[in-house]
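Of the protein chains in this complex, all but one are displayed in their positions.
We call the chains A, B and C, going by the order they appear; numbering starts again at 1 in every chain.
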Amino acid sequence: MLKKILIANRGEIALRIIRTCKEMGIGSVAVFSEIDRKSPFVYAADEAYPLGGITSQESYLQWQKILDIAKACGADAIHPGYGFLSENADFSEAVSAAGLTFIGPPAQAIRLMGNKTAARKLMIAHNVPTVPGTEDAVQDVQEAQKIARDIGYPVLVKAAAGGGGKGMRLVESDEQFAEAVEGAGREAQSAFGDGSVYIEKFVEEPRHIEFQILSDANGKTIHLGERECSIQRRHQKVVEESPSSLLDEKLRAEMGAAAIRAAEACDYRGAGTIEFLVDKHKKFYFLEMNTRLQVEHPVTELVSGLDLVQEQILIASGEPMTRTHSLEQFWGHAVECRLYAENPENNFAPSPGTIVFLKAADGPGIREDSGVTQGSEISLYYDPMISKLIAWGANREQAMNRMIRALQEYEILGIHTTIPFLIKVMEHPAFRSGNFTTHFIEEYKDALFTPTEETAETAAFTAVLDYLNEKSRIAIKTSSNGKEANSLWKTIHRSKALRS
Amino acid sequence: MLKKILIANRGEIALRIIRTCKEMGIGSVAVFSEIDRKSPFVYAADEAYPLGGITSQESYLQWQKILDIAKACGADAIHPGYGFLSENADFSEAVSAAGLTFIGPPAQAIRLMGNKTAARKLMIAHNVPTVPGTEDAVQDVQEAQKIARDIGYPVLVKAAAGGGGKGMRLVESDEQFAEAVEGAGREAQSAFGDGSVYIEKFVEEPRHIEFQILSDANGKTIHLGERECSIQRRHQKVVEESPSSLLDEKLRAEMGAAAIRAAEACDYRGAGTIEFLVDKHKKFYFLEMNTRLQVEHPVTELVSGLDLVQEQILIASGEPMTRTHSLEQFWGHAVECRLYAENPENNFAPSPGTIVFLKAADGPGIREDSGVTQGSEISLYYDPMISKLIAWGANREQAMNRMIRALQEYEILGIHTTIPFLIKVMEHPAFRSGNFTTHFIEEYKDALFTPTEETAETAAFTAVLDYLNEKSRIAIKTSSNGKEANSLWKTIHRSKALRS
Amino acid sequence: MNVYAQFNEHEFIYDTFRKEDALHIVLDGQESAFDLAELGNGRYALIKNGHSFLIHLLKQNDVYHVHVNGAYYAISVEDERMRKLKELVAASHSGPAEQMIKAPIPGFVLKVQVEAGQVVKKGDPLLILEAMKMENVIKANCDCRVEEIIIQEQEAVQQNQDLMRLVTVDKD
Partner (left out) sequence: MNVYAQFNEHEFIYDTFRKEDALHIVLDGQESAFDLAELGNGRYALIKNGHSFLIHLLKQNDVYHVHVNGAYYAISVEDERMRKLKELVAASHSGPAEQMIKAPIPGFVLKVQVEAGQVVKKGDPLLILEAMKMENVIKANCDCRVEEIIIQEQEAVQQNQDLMRLVTVDKD
């Protein structure tokens, strides 16, 4: 078993990994930027060493420094978390070359799955469905139409040099095809000076569904069921859950088997995620593989009973995994909400600042993976995700209800967070029905961004009380010649109170 | 389904019940003493009404006031929590007489099980084992010896009028019996003026193991497995867990069946607990029934996936329970530690005061049911239990390791708590082995109350830094003639820092 | 005395007065019985007609930032006297009012979407500020004309730095 692990990351995921290290009796080493000196993950670790620097580039991406620290402090492994160096094949290689264990897949698997075209070819070769389409641009309309018929309508015609919707056409039937290709080509020619176009299957009512896989030291691969991640904003996941309301046992078995084939195809080791798109006909297509721990891994942990970081460490140590079979029965249902230091009322503008008060939600079914505490300063230098709130329920409804309850009681002062927005997502009928697509936020934005009016009068009432209190204090101050005045509340608030 | 529930309780259990109400879409009403105006359970409830008064007698035990509030605010039920009015048959009757639903068993069941002698007779009649012994005092030695032989040695000979160990003898074999009874009788006669004695089975290496039961509106009863509650201090449970390391499937089935018989015997409704003592031969004896929700109910919730408050509300509403069969398979393992505002270094003296900083533990497997927050004042008027920390793990070892991790990272400043003591319990080899009795704390007190030395030097070092900092500040202040001085840390702490 | 609390398009008009040493607050003819307990750190426990709330309240630049049950409100409060004073000032003020658009956060000017002299409507995008790897659209807060563009594309800006000067467009 590994003895001491350096965590080359920060925030909630660094803390998450440190906790499992503690629970397994393994030493943990934090490295930190100047900004992060006072962060919880630094004081939670057994050891901590400064990287210097402020930006990610100056700190968490400084591999050589990280490797030097790992060697100097006697760590025998490096856990990269997610982001930063986690999908950097060269780093993975450098760790191994330094005689340390990289807690993640071999460099070769990272490299293969990091290259979109190569990964796509590999998946096709291993019978994992990908979104059908032409690899290269087509210029001959008839050839293109033949491909479109093979793929099946609707298809997208996309400018090879394109972007921003220019030179793009949605084609629903064969009759529209020729005209659409010509129109797209003309538009592309005039916009980009290149009239060549691709053909791609149009995924209708897409859902983002991913499978967690684990491959042990011998390459034996199991899956731990799916995560539903369709609630996205600008391609960033916002809410995740497991299981998905869309999948039945048959589809789960098919997708799970495809996920295992995908992992085996790249000779994977450790924990990884196969992302799929599923269309309205429940056809699924490989999107990409994330060769690392996923932000949303806790929902899988709650429905499987596993600690995925522990599994990563066991696999990296060459020990057997806890499970040897894929997950077929879920223990209830889990939902995760990502808490960002952003202001949803102002187009999700970052909200840096100091957390002046923090009281997290607790009680039945609530888990939090937080990276901050009261007094933490949220800077502009790193990802604004400060915490993940995860609710477990015996069924989906209970999990959602618990999440709403927890979001409503979560107290955080000094910065804006996405909590008001998340409550609206959780309460939205489309979300509650389980019937939604990756377009959910765009589709329902009117409802999701309308301020709640339920408690508006109560808020106004309190503001008025504070206003009157402050004014009367000023008045007293003036009349009593600058002497410190007492709050009027002390005298007024009880007098009318609770008499009725 | 019930629409609005008044919670006739305070602290963590009031908050616990309010949360389930919210999750079920049921209105919640808090009632509070003057001391509790600012408590989290008050502002968490949908409605809140003052009871006035300070002591329990003046507030939470004022039934008539509570009933009046319930009627005035349109509540249709009262949940009594635990303690206070929860096992008061007269109150239960008064609630029903007022046309409201009492969330608990019928008054008759409370009354029956509240009377020790009646309950014992009922259990014997229903084939639930009780600690064997004589109901009445025996004065004839030979008759007593016959009973002792029937019970089986060892037995206790106890003065009928006794107490404090006077007139008590442990008898291990038949030969010692006559002399012991005579000795005890003489001692009792001289101490209490009454020489009559009882005979009772001596329970060797006793463990406190209790079964959670649920009885639906039709009297159909199931059990949800056991809780191990042997870690006690002055008959107060300190740590609880489920399942127990002692029970195998056979014993669990036997005890579970006995628990169901006990509940059926008193025509029980709702959630209840049958407490047993189990001796070193794995013989079990009925101790008492708690006709209410138990403090330690969360460990059962975690291993069963049920919300016991929800089950109570369903049953009280006449709805079917979620489960219809007893729990046979546990989902992992759960441990609960009760956090008291007490100073374990000073004989568990109460530690009232204001919580000036609070950051609870979070992360995988950790649930907290807390009744306080930063800023809360802990008074001397009520029970000093402020929170319950519950850890779930795939197995007992992981649950214990997570609990230690959580206790170590739990931050609470301003009052003393039992956290340092709880860590020692969790780390103790006897606790870890699963092989312990109700005498655990007494037996291992030397180890449990020895201060930890591991981090003593680090604590001393920090105190010295603060001492030097304060002194240099005074020095600067003096030399610069009262001008506000800066902390020396700003200049010193980095200079030597982290250079090595 | 009337006190006005505004939140988005809503306005609540409270009639407030003192009688027998007690503060009375009336909305739409309904008086509220209330008890407000201060918990510190901007936290308040409010009981209003039996309903119980935990409220976070922070006053900043004359705006009350209020959180209740996870919802967030930005509320402006003024009383009769202040409102009349404001109206007088507005009436006596000749010529268009000037508005300075400032950077709400430190960032990087990705794109300027207007030109000097351009007339914009309230809510129209003025520029895109990148911060924390996110694009933030800065919008016009009135019907205005762009008087001066102070920054340039690709420029890094500090919090509160002046970005653009607008003048309100006379609606008459």
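Keep this in mind: a contact is a pair of C-beta atoms (placed from the backbone, for glycine too) under 8 Å apart; a residue touches a chain by one contact, two chains touch by 3 or more.
What you see is a predicted model, and the numbers here were worked out from it, not measured in a lab.
Engineer: Checking the contacts here: which visible chains does the omitted one touch?
Structural biologist: Result for the missing chain's touching partners among shown chains: A, B.
Engineer: Pick out which of B:G25, B:G99, B:G193 or B:P451 touches the chain that's been left out of the picture.
Structural biologist: Of all options in B:G25, B:G99, B:G193 or B:P451, contact with the hidden chain holds for B:P451.
Engineer: In the complete assembly, which of B:P132, B:P154, B:G183 or B:P352 touches the absent chain?
Structural biologist: Candidates B:P132, B:P154, B:G183 or B:P352; residue touching the omitted chain: B:P352.
Engineer: For the chain not shown, which residue from B:C73, B:A178 or B:L465 touches it across the whole complex?
Structural biologist: B:L465
Engineer: Name every residue on chain A in touch with the hidden partner chain.
Structural biologist: Chain A touches the chain not shown through residues 30, 37-38, 42-49, 73, 374-375.
Engineer: To test your reading of the contact rule: which positions on chain B touch the chain that is missing from view?
Structural biologist: 342, 345-352, 356-357, 380-384, 407-411, 413, 416, 419-420, 423, 451-468, 470-471, 487-489, 491-500
One rule holds for everything that comes next: only the chains that are shown with their structure count from here on.
Engineer: Approximately how many whole Å separate the CA-defined centres of chain A and chain C?
Structural biologist: 32
Engineer: Which residue numbers or ranges of chain C touch two or more of the other chains?
Structural biologist: 35, 37, 41, 43, 46-47, 50-51, 53-54
Engineer: Indicate the residues of chain B shared as contacts by at least two other chains.
Structural biologist: Those would be 44, 49, 374.
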